[in-house]
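Here is the structure we will look at, set down as structure tokens.
Every protein chain but one is kept in place in this view of the complex.
== subunit A ==
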Amino acid sequence: MRYGILLLGAPYSDQASHSALRFARALLARGHRLEAVFFYHDGVYNAARLAAPPQDEPHLVDGWATLHAEHGVALQVCIAAALRRGLLDEREAARHGKAGHSVEAPFELTGVGQLIDLGQRCDRLVTFGP
């Protein structure tokens, strides 16, 4: 089956990100395809490239990037939710005159239309809320 995940919770604030990552790994291990994870609301903080959690704790940003590298999972970040929280890729940082950027590949800033598309394309869309 084709799955999509909608993640609304911030990393390390509540359990949503950990639950979503665990669910993603489990469905891939069962042979399903995970088309994309869509990061929305405070979930966009999962895309913060400068995240540096203690080494003995799960590294969520790396965890998502690994899913992309090993299974081709698209990591789509709502651009409207991201920009207002200071999460900008190089292009948006330049456009807004910011000195640095906080989002990088494999995360991609996209519109919420991609979420609608994901919902239509997938057999199952599972939401993890805060």
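Everything below uses one rule, namely that a residue touches a chain if its C-beta (ideal position, glycine included) is under 8 Å from a C-beta of that chain, and two chains touch if they have at least 3 such contacts; residues count from 1.
Basically, contacts and distances are computed from a predicted model.
According to its UniProt record, the chain left out of view corresponds to "tRNA 5-methylaminomethyl-2-thiouridine synthase subunit TusB" among "ABC transporter ATP-binding protein", "tRNA 5-methylaminomethyl-2-thiouridine synthase subunit TusB", "Molybdenum transport system permease" or "Electron transfer flavoprotein subunit alpha". Within the complete assembly, A:125 is the residue of A:44, A:78 or A:125 that touches the hidden chain.
Residues touching the missing chain, restricted to subunit A, are 1, 3, 8, 14-16, 19, 22-23, 26-27, 29-30, 32, 124-130 (touch as defined at the top).
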